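Every protein chain but one is kept in place in this view of the complex.
The chains carry the letters A, B and C, assigned in the order they are written, with residues numbered from 1 in each.
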Amino acid sequence: MCRWLAYSGAPILMSDVLYGGTNSLVDQSLHSRLGAEPTNGDGFCVGWSGAPETPGVYRSVEPAWNDENLRELSGHISSPLFFTHIRAAIGSAVQQTNCHPFRHDNWLFMHNGYINEFGTIKRDLVLAVDPSLYREIRGQADSEVLFYLALSFGLEDDPPTAVSQAIGFVEDVAEHHGVPHPFQGTVATTDGESIWAFRYSSEGKSRSLFYTTDVPSLRRLYPEREDLRGFSDDARLIVSEPLGDVAGVWNEVPESTYGVVGPGREEIEPFLPKAPSTSVPVA
Amino acid sequence: MCRWLAYSGAPILMSDVLYGGTNSLVDQSLHSRLGAEPTNGDGFCVGWSGAPETPGVYRSVEPAWNDENLRELSGHISSPLFFTHIRAAIGSAVQQTNCHPFRHDNWLFMHNGYINEFGTIKRDLVLAVDPSLYREIRGQADSEVLFYLALSFGLEDDPPTAVSQAIGFVEDVAEHHGVPHPFQGTVATTDGESIWAFRYSSEGKSRSLFYTTDVPSLRRLYPEREDLRGFSDDARLIVSEPLGDVAGVWNEVPESTYGVVGPGREEIEPFLPKAPSTSVPVA
Amino acid sequence: MCRWLAYSGAPILMSDVLYGGTNSLVDQSLHSRLGAEPTNGDGFCVGWSGAPETPGVYRSVEPAWNDENLRELSGHISSPLFFTHIRAAIGSAVQQTNCHPFRHDNWLFMHNGYINEFGTIKRDLVLAVDPSLYREIRGQADSEVLFYLALSFGLEDDPPTAVSQAIGFVEDVAEHHGVPHPFQGTVATTDGESIWAFRYSSEGKSRSLFYTTDVPSLRRLYPEREDLRGFSDDARLIVSEPLGDVAGVWNEVPESTYGVVGPGREEIEPFLPKAPSTSVPVA
Partner (left out) sequence: MCRWLAYSGAPILMSDVLYGGTNSLVDQSLHSRLGAEPTNGDGFCVGWSGAPETPGVYRSVEPAWNDENLRELSGHISSPLFFTHIRAAIGSAVQQTNCHPFRHDNWLFMHNGYINEFGTIKRDLVLAVDPSLYREIRGQADSEVLFYLALSFGLEDDPPTAVSQAIGFVEDVAEHHGVPHPFQGTVATTDGESIWAFRYSSEGKSRSLFYTTDVPSLRRLYPEREDLRGFSDDARLIVSEPLGDVAGVWNEVPESTYGVVGPGREEIEPFLPKAPSTSVPVA
């Protein structure tokens, strides 16, 4: 439905990752190889950490491939941690308030996939969003509601549990309404220091998700590759679809798992959604 | 906050009304005389009746004064009944889904004004929207929620009562939350045949609203005025602010009243909001 | 590079042609079958004849597939003759002034293809545009310059000769600068009554061009096809790529020919570009 990319490492110009090489993320906006839709031209957004504390975001309803501002901005902004998302809209309008990553304080959140029959269960989902957060919802996208559910369930304290509860709650509400295969996709979220990335679908056939293997080995393996020189030893890329065409660069994140990348940590754990035990009322 | 215009009569090119003369509605997008804000440049929309049955809408986030498509389209589309609204956004994003008139089947609805402290009471208002209509809400605007409340309260059967109940309900919820002066503004709605226009504010100081006196007398009074020749005898304009500068053309709609214009009817009645008697639960 | 469609016949809703069936023009904006580029998402324009005399145009920089206004407008505007063009930009900005069809008085003009190495020869081409027309050039597109060359060479009096001279002049200037394969493409132009469509490339491998065979035979052949019922007996479609998947509907326009469709006329003639005999100075 969409394609996305998350970077963490030494600060680099965002354009180095967005435009370089074959099958770059911007190339994927015009024709992705693995996406459910080949074209992801219904707007995009980049969100980047740096000074000041709140991450910056640049949103556009243009296709990424023809947005001159994206080329300018990514060619002038360096960041140690950034998210980029290109949309293939399904059902919701092409407008900036529907562009991922969504932001709340220092958190960013993006999603490739969907909540099935969202119109049917949206009202019940929105009712479970904490009333103090409710007024921050700005768009129509299923993914934004998922973000606010996760925030309501404690994303800022324990991301894996909060995302598990948010998706688990979606599955519970969907079951109540007889909606099959409620959740599909990959999700990434960050507090500006660590990145959590999830791969899961109710039916067990999830959208693809990849991360880079370590950079030093890559550099030894491919001494002639200039495109690997700019990256620091701790640089990590997490993507919905591999960039470039270098063998051995990418590891697939397994089904029903999540990974964390951050200062001094790098783990992959099983991921099993489970609605919050405190019963949330379903109308 | 905004400016709007409603026309009913023999089919005319929409541009005849939108661009002609001094202080036209498009002029008002750049500098209105009576508006709460002089500039109404945060997008606009035209909605027009005609074949086929569902009215057409053209929405844009550009200022009306510099939108070339508006000039083209209004110069090529004739209609016997159309609404035009230019926005001065307060709080919600400048995006097409926030542009008035909103549409539901053959109904259009637009509003100049606001629901006070909308963020505080939005959740309670949205909860009162009929669940079958809830999923149709596309934007963030207070006015769109008001439209869906009115639809939930029977707009299609009895517009004056439904709008009275919608505004009355807003006032009740606001009182519950301690929000003062809950509603302000003028509202117009149509089923494609008749137009209902309301002027009301909780504090009794409402935005202005005017309608044309009858055209034949006007033509006798101002035989030299070419701009009055194109209008049929039953043509009526209802506007948030007078167009042109001809004395005697405009009547002010009194505070707390509404008017109806339609085939064979033309009335002005008192308007007093009153929440639905069936109690709507407030969280 | 682009895809386009021209319709002439009894007035029909433009949406009937733009959206209906498989591989509709709007479908082609997302993934065309025969285009040089599969995606034509860099804006679009529709131009339609009707009252008043000057044709209307609606231009947008959005991809056609996600433009809600296009769906609205084409679903409410009937026309006996209209052009639609979807862009895959090569080199020039995605902005309304670069969208085809271009317009001059009652004439429309659109092009699928390119002038090779346009930057190299643009100045010489622009110098040959009649100074009284020069100031009307609004965008950067090679195709717009071609239109103004054709107008300078008498398009309004003799379209086939003027287009022949315009393309011939392009070829002469290109030869002077050592630019190979100067012209590629298909062109359509109309005065609001007749349509002239050209297929030509300097290298003899031109973009595809098709037109419908007669409608009555089609109706007899395919009595069950509802999508053929709405068309009048004299309806004609000319397209850069066939719509739908009905065998026998489409004839290919041969290389180096042009066709005319209009009241009481329907011809296909050879087309051979030739610069104007009066020598135009080349710097």
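Simple rule for what comes next: contacts are C-beta pairs under 8 Å (C-beta built on N, C-alpha and C of every residue); 3 or more make two chains touch, one makes a residue touch a chain.
Keep in mind that what you see is a predicted model, and the values were worked out from it rather than measured.
Screening B:A89, B:I115, B:L151 or B:A174 for touch with the missing chain picks out B:A89. Within chain C, the residues in touch with the undisplayed chain are 93, 95-97, 119-120, 122-123, 126-127, 131, 134-135, 138-140, 283.
Annotation for chain B: contacts to the undisplayed chain at residues 30-31, 38-39, 41-42, 61-63, 66, 68, 89, 93-94. By the touch definition given at the top, chain A reaches the unshown chain through residues 13, 48, 50-52, 56-60, 68-69, 72-73, 75-77, 96.
Note that in this section only the chains that are shown with their structure count from here on.
Each of residues 68 in chain C touches at least two other chains.
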